[in-house]
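Just one protein chain is left out here, and the rest sit where they should.
Up next is subunit A:
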Amino acid sequence: MSVPSRAVARAAQSFECAAARRSFASDSSIYSSSQRLAGRGTQCLREAQRATISSQTARVSQSQIRSFSQTTSRNKLKTIDQIKARNRGGPFNLTAAILFVASGAGLWAYFTYEKERMARKRIAEQTKGIGKPKVGGPFQLIDQEGTVFSSDDMLGKYSLVYFGFTHCPDICPDELDKMALMYDKVTEQCGKVLLPLMITCDPARDTPKVLKEYLKEFHPEFIGLTGDYEQIKQTCKAYRVYFSTPSSVKPGEDYLVDHSIYFYLMDPEGDFVEAIGRNFTADQAAKIMIDHIKDWEKPLKKETRWE
């Protein structure tokens, strides 16, 4: 751009301002192509402020010729008030910054929460069998009191199902201790919405009496289930549990049972939700369950089944 045309542009600015306020479609030919149309509005305000400070002379324009910017540099402003007035008009201030950060953080938190919720929902949906459940299913066993307990007794509450046996050397007792912690944490946060079930893989030795003795050392609320060999075999099969109990054992025989060691979380409609492995701590496992329970939108029975 030539020097005279720059001076003309500078002088024409005050006229242009009035026009720009009414219409942004004003003729831009006298402006340099680099000047943005949208900048004019601000420029106009600044012009208005500057009008009181210095007159629009060619000298001012010419002193700016050497600079590449058309905006007045800070050292042109004489007093604190002028600097304040100039800064007040800028697009960035503290309120805007706070609002920007706050809304950003809010959106981030919301989307993170929604993403996690959707992931949990997907797990719950995908593991839900269509028609016939993939894991779990109807069974009829007896609990440690000798009362019949069927899969229908699980409905209305979440259930945490564990398969084990009382003559288990180390893993099952550890896992049952963990289960007691998990159960207490869930109950504390969500109320009595979880049934802690231990189904034995060793029905020959684990009679209701043995189970009762055994489980009361872990948690008074635990329900131990046993049955005859065939019933247990069917239940294990439904839950995809592998177990190595011999079908006929002599009384007093000493043997161990190899079995799968997952906790199965079942929803209040009897559908499988998630399997929780040994690698989870009680806190992690409890959190998984609490999150699923909070996602549940249908009614939950909070009273125990005996009430």
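Basically, a residue touches a chain if its C-beta (ideal position, glycine included) is under 8 Å from a C-beta of that chain, and two chains touch if they have at least 3 such contacts; residues count from 1.
By our rule, contacts and distances are computed from a predicted model.
Trainee: Refer to UniProt and select, among "DNA replication complex GINS protein PSF1", "Cytochrome c oxidase subunit VIb", "Tubulin-specific chaperone D" or "EF-hand domain-containing protein", the name of the complex member that is left out.
Mentor: "Cytochrome c oxidase subunit VIb"
Trainee: Which residue among A:I142, A:V161, A:V210 or A:A286 touches the omitted chain?
Mentor: Candidates A:I142, A:V161, A:V210 or A:A286; residue touching the omitted chain: A:V210.
Trainee: With the missing chain put back, one of A:Y229, A:Y255 or A:W296 would touch it. Which one?
Mentor: Looking across A:Y229, A:Y255 or A:W296, the contact with the absent chain belongs to A:Y255.
Trainee: Return the single residue from A:S151, A:T166 or A:T245 that touches the missing chain.
Mentor: A:T166
Trainee: Can you list where subunit A touches the absent chain?
Mentor: For subunit A, the residues touching the absent chain are 122-123, 126-127, 166-170, 173, 205, 210, 213-214, 217, 250-256, 262, 275, 277, 279.
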